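Let me begin by handing over the structure; questions about it come next.
Here the complex is missing one protein chain, while the rest keep their positions.
Our next item is subunit A:
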Amino acid sequence: MSKYRKLVITTALAALVASPVLAEKLGLGRAALPEEVAAWNHDVRPDGLGLPEGTGSVEDGETIFSDNCAMCHGEFAEGVDNWPKLAGGMGTLDRDDPLKTVGSYWPYLSTTWDYINRSMPFGNAQTLTPDEVYAIVAYILYSNDMVDDDFVLSKETFLDVEMPNADGFIIDDRAETEYPQFSQAPCMENCKAEVKVTMRAAVLDVTPDVAGDEAAAEMAPAAEEEAAAEPVAAEPVVAEPVVVALDPELVDAGKKVFKKCKACHQVGEGAANKVGPQLNHLIGRTLGGEEGFKYSKTIVEMGEGGQVWTEEALAEFLSKPKSYIAKTKMSFAGLKKDKDIEAVTEYLKSFSQ
């Protein structure tokens, strides 16, 4: 009886927590239209499945890479700051600090094509044409000394490219190499004779400075008080610049547009130069005039010629960056809608007063 009861309880419990089992389809959702699948189904596999028709040369790739990728990945795919290096590192995988790049590590060329096509450029993804992607991939191969400078990559030649580390991977073997030895009954007493410290984090000391944050927060109110006290003492001696009232709705709309810029530019409190210069106090700033940022030659020369960022200049620049500043490092195609330019300008103005 008890045995039977236990069985019943077990079965009942199982039924209580079981996943739903459907006898038939529910008929929810709708058929995906062919053009919808085509719009989203862009992934490419190692066997070439998914590759569109197209072609691109190392030569074209060099220009396209310079315009779209170099600000993070470097002119020679060598990587800027902490951004990924795409070239070099051959023969380093068994060393202390392996350099993993497309050339030294990536096992499939399709991965490069697929990633550039679906996820790059950073902050302006899914804007490249198939020919441009072929060209960029060709240039990355060239940067890795895998092809000559006259190489042209196309759907037809794609599978001919051999990746140096194609055979460098094994499928997860923990079940054989680790699980047996890590599944022994553990020792509970007198497991070792002595315990010595062999390494200390305090020696390396790379933990973020949390107390620093708190100290800064504690400092803040005092600084604010000082700032608040200031206007009382300091009567304006010079006429203040005319502060034009901002349209809050437009500022808000501009904040949304600015998402397209955020991958490279910071604005607001604590904004610093990143891939692009920080944009506080942009209106009225000399072209190429943000200290500490490495601009293209052209923009510096324009600034030296006396040009400053006015709303009009900004509007012109944002509608077609590369025609306003030839060879600008900014790899952004521009804003197509005047409404967006107006909004983002208003947003930037809110940090310019």
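What we mean here is this: contacts are C-beta pairs under 8 Å (C-beta built on N, C-alpha and C of every residue); 3 or more make two chains touch, one makes a residue touch a chain; residues count from 1.
Note that in this section contacts and distances are computed from a predicted model.
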item	value
Choices "Ion-translocating oxidoreductase complex subunit C", "NitT/TauT family transport system permease protein", "Cytochrome C" or "Sulfur dehydrogenase subunit SoxC" - which one is the UniProt name of the chain not shown	"Sulfur dehydrogenase subunit SoxC"
Where the missing chain touches subunit A, by residue	19-20, 22, 25-26, 28-32, 36-37, 40-41, 43-47, 49, 72, 81-84, 93-94, 96-98, 100, 102, 105-108, 110-111, 114-115, 118-119, 122-123, 125-126, 168-174, 177-179, 181-192, 194-202, 204-212, 214, 262-263, 274-275
